[in-house]
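With one protein chain removed, the remaining protein chains of the complex are shown where they sit.
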Amino acid sequence: MEPVLAIVIGSLYAAGLYLMMRRNLVKLVIGLVLLSQAANLLIFTAAGLRSKHAPLVPPGEAQPVGDFADPLPQALILTAIVIGFGVIAFTLALFHRAYQVIGTDDLDEMRATDT
Amino acid sequence: MRSIILRSATRYLFPIIILFSIFLLLRGHDEPGGGFIGGLLAATAFALYAIAYDVKSARAMLRADHITLIGVGLLLATGAGIISMLVGDPFLATQWVTLNVPGVADVKLGTPLLFDIGVYLVVVGVTLMLVFHLAEE
Partner (left out) sequence: MNVILVLPVLLPLVCASLMLVLWRKRRAQRILNLASMAGMTIGGFVLLVLIYCNGIAVLEMGGYAAPFGITFVADLLSAIMVTAASMMGLVVAIYSLTDIDVRREAFGYHPLLQLLLMGVCGAFLTGDMFNLYVFFEIMLMASFVLLTLGGERGQMEGAIKYVTLNLISSAMFLAGVGILYGMTGTLNMADLADKVTEIEGPLLTALSMLFLVAFGVKAAMFPLFFWLPASYHTPPPAVTAIFAALLTKVGVYSLLRVFTLIFVHDPGTIHMIILVAAGFGMVCGVLGAAAQNEFRRILAFHSVSQIGYMLMGLGLFTVLSRSDSEETRLIVQAALAGTIIFVVHHLIVKPNLFLISGVVERLGGTGRLKDLGGFYVSMPLLSGMFIISSMSLAGIPPLSGFWAKYVLVRASLGLEHWLIAAAALFTGLLTLFSMVKIWAAVFWAPPPEYPLLDEHERDQAKRGLQPMILPIVVLAALIVVFGFAAGPIFDVAMMAAAQLMDPSQYVDAVFPIDEAATLNAAVDGDTSP
């Protein structure tokens, strides 16, 4: 499973970075989404894909029985997804507004603040 | 969008979704569920209402301003952490009270529930803020 996921993560990073290097605002935001999803998958894979069993405590027991998956990476990813959701929502709103104010979606034309 | 089918369906779906979201909120401590997913579901209900009717009536349905909802939610969630500090435990340590409701059962109430309700309100507020703003564009 790991090699497959490694390839998927690599392709996501590649696609995300490629999109970000285009000059288009919309492609930029899609690239950002891909990048953060790739990072989430990376946590998921790097922390180990060990067991199929959920880390839940069955009724009447004090701790999970047998081999169980590590719950921490999942908690990390959940947090990262929620943060990513907020950030991407903001970015979309910002880019939309920027498009209205500046009147173009071409990143090469946004040079007023550079020097 | 003006669709009679959607409108009449929404009228029945709306309370069911809200009830289910509260159910998810309450079972969240021991079983899958919780404030976040419950809040998302409740927000969906309002979003559905906004699609079926319009944003204005969905806002009226919500009654409270969503910014107030976020504020109150944050206060509740932080309050859950502060309660334990008042008792002398570290910030966010869980505190439990067992209420004896005669004839029903012993009900365990704790700060995690307060925290979850806070999260629920924040999620409803934030999601609806996004949805309403984007829908009004």
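In order of appearance the chains are A and B, and numbering begins at 1 in each one.
The rule we apply is simple: a contact is a pair of C-beta atoms (placed from the backbone, for glycine too) under 8 Å apart; a residue touches a chain by one contact, two chains touch by 3 or more.
The shown structure was predicted, so the numbers you read here are calculated from the model rather than taken from an experiment.
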Contacts of the hidden chain among displayed chains: A, B
Selected from A:Leu5, A:Met20 or A:Ala69 as touching the chain missing from the view: A:Met20
Residue in contact with the excluded chain [from A:Leu5, A:Ile43 or A:Leu56]: A:Ile43
Residue touching the undisplayed chain, where the options are B:Ile18, B:Ile37, B:Ile51 or B:Leu92: B:Leu92
Interface residues of chain B (partner: the chain not displayed): 65, 67-68, 70-72, 74-75, 78, 81-82, 84-85, 88-94
Interface with the undisplayed chain - residues on chain A: 20, 25, 28, 32, 35-36, 38-40, 42-48, 72-73, 76, 79-80, 83, 86-87, 90-91, 94-95, 97-98, 101-102, 107, 110-115
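Following the convention adopted for this analysis, only the chains that are shown with their structure count from here on.
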Chain A-facing residues of chain B, complex: 36, 126, 130, 133-134, 137
Chain B-facing residues of chain A, complex: 82, 86, 89, 93, 96
